[in-house]
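In this view, the complex is presented without one of its protein chains, the others remaining in place.
Right after this comes subunit A.
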């Protein structure tokens, strides 16, 4: 199908502001192919079905809209107490002084910029490959744009059990920064890794993370997105899971005028497990979109999607979640829940849960709800002497708990709960 003219114009306008980064032949070829994909698809417009609830204009326009910086004042940074390999980027530029030595037993860690200078690299079989897989049946042009133009990122190959998490820390110091980063993670058979991400990264951030999880490998991902309220982010996770492998990703988002998080997971080996969860809280012109697409293409796999949003003062939450069970994916166990807590009548939650099932021996369930605070519970708490604001916060945390409980590690779960507490107490003053 030919791309509509308006879409074509918007796409070319965006592309004219960009230059393909230089690099070795392996990467240049992949970048040029990605650019061709962008041209074939065209960048998203509000007329695209997949962008019905989230207006893509500010993510597509040539210049990044300005975004004021967030004052974290004396707050202790998240994950600060965790023993980790810290890799710091400031507006997308690697900061060697603030980063740890990139060495960890059983793990190869390399920057995309460094790898791009090498003639041969393991990442050539993964970079953009999972993104291409994720382009059907729904096009994700912002991810292809990223594969073409990302200037840096981290390439991680894990052969053993990583002794500590790799922590990607993104700082936002320029009000107009426009950043694209592309991470590639490959876990070999039986390998284990936890990746932490936090920070706002840029005024506008386009990030892709491709995660290839081989048989029996385990991958955990915990992300705390930046709280600079005016920042914009479009992120994609593309994951491919081998037999008996495990993938668990959790994201907390507080603030942010525009967040679109796509998570595309393909279960290709039998008995693989994929869990993806998120807790989002915002007010005013906060807009947060979780778009998840999980494909079951093997026998006996389990997938879980648990998304919770707390919205107030006109905030908007979006959830588009799909479970696709292919014909031979028997014994699939799929679960999806998306819920919003609307703290006032101005906020809205738009949900599009979907199941598409071709196998005949599966258990799939999904649910989506929007509700206000439970007045009975609130009254009960108040009769015990808990003031209204504090009682409301307690109920907000209780609402988010089902998503936060998806985090297996107690310490990391505590870090996330701390972030939620901080958001609530800032609001309370």
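Throughout what follows, contacts are C-beta pairs under 8 Å (C-beta built on N, C-alpha and C of every residue); 3 or more make two chains touch, one makes a residue touch a chain; residues count from 1.
The definition used in the following text is that contacts and distances are computed from a predicted model.
Asks: Which of the following is the UniProt-recorded protein name of the chain this complex doesn't show: "TRAP transporter large permease protein", "Cytochrome o ubiquinol oxidase subunit IV", "Fe-S cluster assembly ATP-binding protein" or "3-oxoacyl-ACP synthase"?
Replies: "Fe-S cluster assembly ATP-binding protein"
Asks: Of A:81, A:377 or A:411, which residue touches the hidden chain?
Replies: A:377
Asks: With the missing chain put back, one of A:17, A:105 or A:398 would touch it. Which one?
Replies: Only one listed residue reaches the unshown chain, and that is A:398.
Asks: So which of A:45, A:99 or A:390 would be touching the chain we can't see?
Replies: Considering all chains, including the one not shown, the answer is A:390.
Asks: Which subunit A residues would touch the chain omitted from the figure, given the whole complex?
Replies: Its contact residues with the unshown chain are 374-377, 379-388, 390-391, 394-395, 397-402.
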